[in-house]
Every structure is written in structure tokens, then in C-alpha cells.
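Dumping the structure here so I can ask a few things about it.
A protein chain is absent from this complex, but the other protein chains hold their places.
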Amino acid sequence: MTETRTFTDMEQIITTSSRLMDGDKLYFTAIGGPPLVAVLLAKRLRAPELAYIVEDGTIAPQVSLPAPPFLIAASGASYRAAAWADMNTVSFHAGLGYIDYGVLAAVQVDEYGNFNSTFVGPAYERPARRFGGPGGANEIASLCWRTILMTRQQGRKFVKKLDFMSSPGFLDGSAGARERAGLPADTGPWRVVTEMAVFDFDEETRRIRLKALAPWATVDDVIAEMEFEPMIGPSLESIEVPSEEELSVLRAEVDTTGRTVRGCWITVELDGENARLVEQETSAEGA
Amino acid sequence: MTETRTFTDMEQIITTSSRLMDGDKLYFTAIGGPPLVAVLLAKRLRAPELAYIVEDGTIAPQVSLPAPPFLIAASGASYRAAAWADMNTVSFHAGLGYIDYGVLAAVQVDEYGNFNSTFVGPAYERPARRFGGPGGANEIASLCWRTILMTRQQGRKFVKKLDFMSSPGFLDGSAGARERAGLPADTGPWRVVTEMAVFDFDEETRRIRLKALAPWATVDDVIAEMEFEPMIGPSLESIEVPSEEELSVLRAEVDTTGRTVRGCWITVELDGENARLVEQETSAEGA
Amino acid sequence: MTVVAEGTGAFLAPDPDAHRRYIRDHKEKGLVSKVMSEHEAIERFVEDGDYVAYDCNLWVRGPAALMREIIRQKKRELWIAAKFTAHDATMLVAAGCVNRIDVGWMEVGRVITEAQLEGRVELHEWSNGAMTYRLLAGSLGLPFLPLRYLGGTDVFNTSGTKLIDDPYSGKPICVVPALNPDVGLVHVNQCDEFGNARVFGAGISPVETAMAAKKVILSTEEIIDSDELRRHPQQTRIPYYAVDAVVHAPFGGYPGTVPGLYKADIEHLMESGAAQMQGKMDEYLEKWVFSVSSHEEMLGTHVGQEKLDVLKAEETIKEGYYE
Partner (left out) sequence: MTVVAEGTGAFLAPDPDAHRRYIRDHKEKGLVSKVMSEHEAIERFVEDGDYVAYDCNLWVRGPAALMREIIRQKKRELWIAAKFTAHDATMLVAAGCVNRIDVGWMEVGRVITEAQLEGRVELHEWSNGAMTYRLLAGSLGLPFLPLRYLGGTDVFNTSGTKLIDDPYSGKPICVVPALNPDVGLVHVNQCDEFGNARVFGAGISPVETAMAAKKVILSTEEIIDSDELRRHPQQTRIPYYAVDAVVHAPFGGYPGTVPGLYKADIEHLMESGAAQMQGKMDEYLEKWVFSVSSHEEMLGTHVGQEKLDVLKAEETIKEGYYE
């Protein structure tokens, strides 16, 4: 008995990320986009008590779903928070070690989990494409204990050398590199989540390592979409595709306008734990 | 036509200090004692709009008079403030240069306006008498533009060498001494007020200088109550004794329990602008 | 003082003593009314070449009316703190007001990219946190603050961050320079005529922005009686003595939201986005800024009472703000 399911690459990234989240941990997200949507999905489906902090100073809100359409500029985003503070205050809480996980999106990632959200192109003054900037990512990736990065599996995103390092991963990967740069000890990137894969980082070399794979993708599929070869973990886990329930909650309650979850469509045929790729849309626009 | 008036040394110190205050300046006082009483007197009699800040974070309160008996622990002290903040916040406002005058009491003062509120005795570990400590005085005397110091005219208070410098005046008096110690530029002690005299500081040498004299006291009287000789200003002004109105407001409205204004009694006979000392109580207890 | 490493970026140099002297010589310590029109406030307190920080942005409780007035008065060569800002930066660049931007996060499209490529605007990379933190340092009267991020990244290299040894542990730690902008613009919910101000809701850095700045202009949804304000002193977050101008500007955050009061006008935000995509920012500015003489006129002519009523009615959450 097979079943066909269709979802966007971003919906896969969001659901995979949301499944990494627990109700007894504290999360720090940027004010909008995939990280916040992943947190809201986890809170709605699996961990209603999950608390998160937003860079605008909102502490542990209880957004009532369905979320308002333009959540980034809606009072609903900070509804029934435990506290309303400001940007400096919440980053102090992260600096004190209270925040377990930072959840962030990246334009480019390198093999040590450093990432770029500033520009791509030949030089800072001459961007081919300029983005919003580090935003809150530099502090979140520096101060939280662990960082979850969300990005698409594309060669231009997993690069040998970043055009600009907006935010730190393990820097040059050497032991103590973050500490020597003044960052808090024992922190760093923890997972990188794409629509095809989940990566962790080798404890010794600090290099990115394939940890889990979508059931419809192979290791070669993943490597084909990276400029460098990742390490391969000892036993690859399988990523579940988004469930009907996850997709329905995402589309009908969390991101009702589809602004965040939109992307390239993936259609798979499910047969028990196996999944066969039926169609994967490739589109520059979806990135 | 003569008139006899009786007041305490502290009542003279408070009224003289209060007359130095203006409604369009901002003051910083410790939470209680003579400085706060002087500010309240000025506000009640001459400058109702005068705004002051208290180290507990109260900004520009409107204490309704008569003041409650134990003002230091009464909500009346912060009644109808412009803002309720905290200790760090108000010292930042002083650090930013917003506060014109700090008003403080001292146990010992030296010739450069440095002062002690920590202990008297042979050594820090072996005090003959230990006091409360620097309190908020160090920051107030460092960060406000000008400091008004209130103390009694006694040899043991105007000392050649402080037993402990709790708070800065002009330090060793050399040019730029405060700046070299890390304090904000162009700040320092401005007036020292006693029951007999008002001192300012010589602009060049930074040494304390007699500026005004009570009508019943002479320069020699003042010098007799100092361990060192002050400079004498070019033209000595005359201090007015507390008026009946000032005394009545002080006693009936500002310090109703007399905890702050108590001290040694001074009785003078007034004849126009002249005043003749009838009796001056001397008492160790009054200090 | 041994500096282990330092970035090479240009930054507004901190000088706490100069800032103190400015405050001493220019600030009103008495209780005097500072109520004036947006025109007068911007004319008197924003000069060409000034460094301008604003809190927060056109989406949420931003000083939108004041920023349009800056454009209307054709201020030039401003340096702005683009911490957590939306299309405000785009508008200011499109209007030719800005030639330097310290970046935390801002909405970037072709207007800013083209201006950068053509050398009309210079960007300096920081982060949202670093910018609000530099304002915090400025609001504490300090020349710098240590912080535990930026290190190791290209932001460190291209900014004014330095790496020093912690004088207590000897371990490396970054420091960033304080920021004391010439002008701070904050849109507030309520204030009295003297400038004692209330800000409701989570926020970026309304207090730091006001306290760090030399000249402070508040726009406010409501001017309330000072006696009434003093009945709740804990709600006052900006004290009167820091404030130079109070501009009464209902819907002053439009097209953004003031939480608890009115919703963002998403239609307008889309219009502004489309204007940039289509290369029609001039038309957008002409309509929303130059064709009117004031914020009030813009609301009447281009928004209309009906829409304002809808934006108010649709903001159903009052809890925590106005109840």
C-alpha cells in the first residue's frame, strides 16, 4: 500500500528541525522565517511547553494559532509572553548560558559550520547579491550552547570558502579556536538541516559530518550538492518526510500565507519506511 | 531692634546648602540625611520645580510635606516621581553628564575636597570608629559635574590627611589628577558648607578656600576648627542665619522627627545684617 | 593596553567626555514643554552629516513619521544605525539622505545594492546585537564594552571591534566602541509634554537609543498629562531630561504597527516592496512624502480615516498594552 506525498524543500527542513526540539530546553530564534516556524511547529505538535526567546526581547510567548499573517509585525507574536524585554536583555540571558539552542537560517555554510548571511560576490564593497546582514545570528551562534542551522542542500550553499563569515561555527576548526576569538567555551554548531540531510560535527576535527538522510536521497545525492566532501557518520539515520499532520499544521496554522514554507516541490511515494522520489522541482527562484 | 534666634549647627548647614540650589538644575543625593533634607527645603521654599535623583533609583519625586517620619523607608519618598528606576540606571544618568550637582555629607574632608565616610582610626582593619562606608558618595562625587559637601566645622573633620579616602575631591590637587585616575573631565567638589562657613576651591591650586562666613564667626574661628589653613577668598561673603520661615519649614514639614537636623544649639542676636553669638553649645554628641 | 587584534572598519569614535559636555551645555534640566511640530523638531535637531539612530523600524513602533520628515527636509550625508530595520534604510538611501550605514539587519533590495555599487553609500557590518550593545555602552556613559561575540568572524575584521586580554583572567575577549549618535528617534506610546515617556511591549532598544543620543526626538501616539504620568512612575522608561522634542503623531508608526493600538498596513508594505522591485521608489517617495507637507496631511490624503479605523479595529490584542 503506497501513498504519494508532496511538500516543499523548506517544509522538510522545518519539520526535520522541529523534531530536534524538546519541551524542557530553551531556544533562541530570529524574529521570523524558518527558525521561528520550526519552533512554532514543535510547540504545536509535540512540545506545547517549549519556551523560546526572540531577538526583539520577547520571552516565552504563547502565540495563538492560526498565526496572524504577517507575524513579524504582529502583536500576536509576543502574545502572553512570560516577559517583554528588549534586544540587549535577551542576549544577556544567552550570554549567561541560559539558552540551550539557537535556531538560524544561513545563506552559505562552510565545512566548520561558519555561515554567511551578508552577501555573495567578489568583495564586501561589490556584492553580486547583498542580503540583510548578520542580524541576530552572530550573537545567537556565539552565545547559545548549540546552534541548529537551516539551509537548502545546494552546492552554492555548502561552500569551501564563504564569501563573508557573518557568524561563527568552529572557525578554522582548530581546538579552542572559538575560545581564542573571545567566544564562550564549549559552544558551537550542533546540527545543519537541509531537505535531504542532517549533519552534525565530528568532535575531533570539528568538520561537518553527514548524520541522517532523507529516504529518497543517497549519500551521493547529498555530496553532489556540496562544494566540499563532508565526513560520513558511522551509521546514517533516516529522516522521515513530513507527516500529513505536520504539513497540515504548518500550512493551515503556522504559516498560513505560505511566505516561509514556499520552495521547490518534492513528491515522494511512501511504502512503509521507504520512500521513492517521484519528482523534485529545481528552481533558482525556490532558493 | 534686635531679635534672638536659636538653631542647630545642622540647621545652618542645611539652610545654607539649600540656598545654593536652583530649580533648573538636577541634583543627586544619597537616600537620606542632610543632603536630602536640604533639597526638600529648597524645593519647598524657593524652587518647587527642582528635580533630584536618589541613589535608590527614584527620579524627580514630589514628596508631599510634611514628610513621613522615617522617610528613608517610606513610599512617600518616591511619591509621584517622574520615573522609578534602579541604582545602576541613575548612576548612568550621572555618568552621561545629566546631573549638575551631587549633594553629600562627609565625616572627614581634606584640603582638596577629598572625603571620608568609611572609618577613623589607625588602619582599615583596626578602626577606632567605623562608619557605613562610601555608600553612593564615590560615584556621586565622581560623576556629577559639581559636588556640594556638608559637614561640621571641627578640627577632626577638616584634616590634613584623611584616615581613608572614600570619595574623590581633587585628589592630590595636581592638574588633571581626576582625569588620570579615570574620572570624567571637568568634575569635582564645588562647595563645602559648614555651620560657620562656605568654602569653594581655588581654580589653580584646587585647594579649599574660604568664601563666606557666618555673621557671628571670624576667619580665626573657622581656622581654629581646621587642621590645616585654608586659602582665603578675595572678598568674603556673609552667610545668613536660618530665617524663621526656614526653621519652621525644616522642623514642622521636612524633618518632623528631628533625626537629621539635631545637633549643637547656636543662639545669635540679630541686628539688621549683623549677628552676635550669644551661645554655642559644644558637644561631642552633636557630631 | 595591549590590543591582540582589531578590525579595520570605520566607526563613529566614542568620546564620553565630549558627550558629557554636550549634555551639560545643551540639555534642559527644568520642566519645560518640548512639544513641537515634526517639521520644527527635524529642522532644529537633525543636521546634515549627523549620525542618526532610530528605534525600532517601520514594521513595529518605528518613528516612521519622523523619518519621512527627514526625507521631506532633504537632510544629507546621514550615517544611520540599521539595527533591525526594514525598508526604512531603503527609503532614506533612495531619497539621497544617507551615505553611511552600520548594518545589523536591514531589508536590502536593488536600491541599497545599486547605491553601494555606485559608491553612494558605504556599509559597515556589525550585527543587531552589536549595534544595540554599542548603544547600550553609549547610554552607560562608557567608551567601550566587552562582549562575547563578533570574534573570529569577518564582522570582527571589517568593524571597529578589538580583541584584548581580559585584565582579570588574561583570556581573550572582544570589546566594541560605544555609540553616541547625534540624533536618537524613538516612537513611543505615551509621554508628557516634558518628554517622560512610556513604551509598551517588547522592543529593540528604545531606552538605549534615547539615552545614548545627543539629541532626542520622540514622536508619540498620545501626549498625556504629567500628573497622570506620575501616578505610574514605573512605566516611565525615558526621563524628561534626555528629551529635546516631543512630536504628537498619532499613527506615527504607520505603515508599521504599534502593538495594542493599530495593525501594520500590509497593503502599504507591499506597495513599497513593489516600488523597489519596479524601480519606482521616486514615485513612492513623491506620493508618501513629498506631495504632502506633514504626517497628518499624509494620513488624511493618502490613507484616509476609513483605513485608519480598520487598522485600529483589527488590532484586537490590547492585553499587556492598554489593559
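Going in written order, the chains are labelled A, B and C, and every chain counts its residues from 1.
Convention: contacts are C-beta pairs under 8 Å (C-beta built on N, C-alpha and C of every residue); 3 or more make two chains touch, one makes a residue touch a chain.
Keep in mind that what you see is a predicted model, and the values were worked out from it rather than measured.
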Item to check | Visible contact partners (per top-of-document touch definition) of the missing chain | outcome: A, B, C
Checklist entry - From the list B:73, B:175 or B:278, which touches the chain that is not on show? => result B:73
Next on the checklist: For subunit C, which positions touch the chain that isn't shown here?
Outcome noted: 1-3, 13-16, 141-148, 162, 164-171, 173, 175, 177, 200-202, 231-234, 319-320
Next on the checklist: Suppose we count only contacts with the excluded chain; which residues of subunit B make the list?
Outcome noted: 31, 54-58, 69-70, 72-76, 78-81, 84-88, 91, 95, 114, 118, 124-127, 129-139, 142-143, 162, 164-168, 171, 177-184
Checklist entry - Contacts of subunit A with the missing chain: which residues? => result 23-26, 49, 51, 58-62, 78, 80-84, 92-98, 100, 143, 145, 184-186
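To be clear about the criterion, only the chains that are shown with their structure count from here on.
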Next on the checklist: Need the most distant chain from subunit C, centre defined as the mean of C-alpha atoms.
Outcome noted: B
Checklist entry - Distance from the CA centroid of subunit B to that of subunit C, rounded to the nearest Å? => result 41
Checklist outcome for this item: subunit A to subunit B, mean C-alpha position gap in Å, rounds to 61
Next on the checklist: Taking the mean of the C-alpha atoms as each chain's centre, how many Å separate subunit A from subunit C?
Outcome noted: 29
Next on the checklist: Can you list every residue of subunit A that touches 2 or more other chains, as numbers and ranges?
Outcome noted: none
